[in-house]
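Excluded from the complex is one protein chain; the other protein chains are retained at their positions.
After this line comes chain A, so read on.
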Amino acid sequence: MSTSTSTPSWRPSELELSRRNVRRRATGRSVLIGIVSTIAFATIVGLLIVNTPGWESVKASFFNFEVGAASVPSILVGLWLNIQVLFISAIGVAIFGTLLAVTRSLRGPVFFPLRAAATIYTDLFRGMPLLIVLYLVGFGLPALDIFPRMPAMFWGTIALILTYSAYVAEVLRAGMEAVHPSQRMAARSLGLSHAKTLRIVVIPQGVRKVVPALMNDFVSMQKDVGLISILGAVDAVRAAQIQVAQSYNFTPYVIAALLFVAMSWPMIRLTDWLTARLAKREQIGGVV
């Protein structure tokens, strides 16, 4: 709905043209200042780093082109495992997180135990470091000897789902509570049950309100899938570690880092774009 992008049906007046001219010149000046200061800043930082006493050895051990190039294929194979874990975890989190959010929003004394359990769960898992959850789930649960032998990536996925569901549940609950009560009233007045009201009216509107926050959690999960390496799964981080151990060079870590960034970059940009779009819609075209 932005007015600046639509083509006007009239010829702009002299006054408007002169205003645009002034604005364009001001913008040009700002951009120029921005470019110059960015280049100056980058040059200074670059010079400072290059002139540190240890730069030569850091360069050799972190930015070695041959070692880096050689490590790419095996790290990519590892990254594929991360992507699979991410995909399955995201689905698991969507389901389990929604269940938790709905449970926490149940009303009435009958549901007190369920509601309390969900509250304790979200408190617990939002407070516990993911690393410790990974250890407890990855080494503790198999030790019970009641589960069939499962690969490390399986337990890693479970740990991710357990932790992230707690965060996502809270975000979803905030969204559901932001839906105006009159919507719930209208749905119930039509004879819809509590469950159908949640499914058809409250959850779809609530999710819409928290899409940027949910996507942020997803971006955060994209890098946390790298932590499953501590359970022994040969993912991108573990593959890089193996390369480092073989070459006595840290470049594979840098490569893995760049690949993780490349993996999450589209989602990060999409989140930003969507957040900006939602903000624009809510401000209805204001300039402030």
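Methods note: a contact is a pair of C-beta atoms (placed from the backbone, for glycine too) under 8 Å apart; a residue touches a chain by one contact, two chains touch by 3 or more; residues count from 1.
As a working rule, contacts and distances are computed from a predicted model.
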item	value
Protein name as given in UniProt for the chain not displayed, "Amino acid ABC transporter ATP-binding protein (PAAT family)", "NitT/TauT family transport system permease protein", "Pyruvate dehydrogenase" or "Cytochrome c oxidase subunit I"	"Amino acid ABC transporter ATP-binding protein (PAAT family)"
Absent-chain contact - pick from A:L106, A:A174 or A:L192	A:L192
Residue touching the undisplayed chain, where the options are A:A118, A:A166 or A:V201	A:V201
Residues belonging to chain A that touch the chain removed from view	182-183, 185-193, 196, 200-201, 204-205, 208
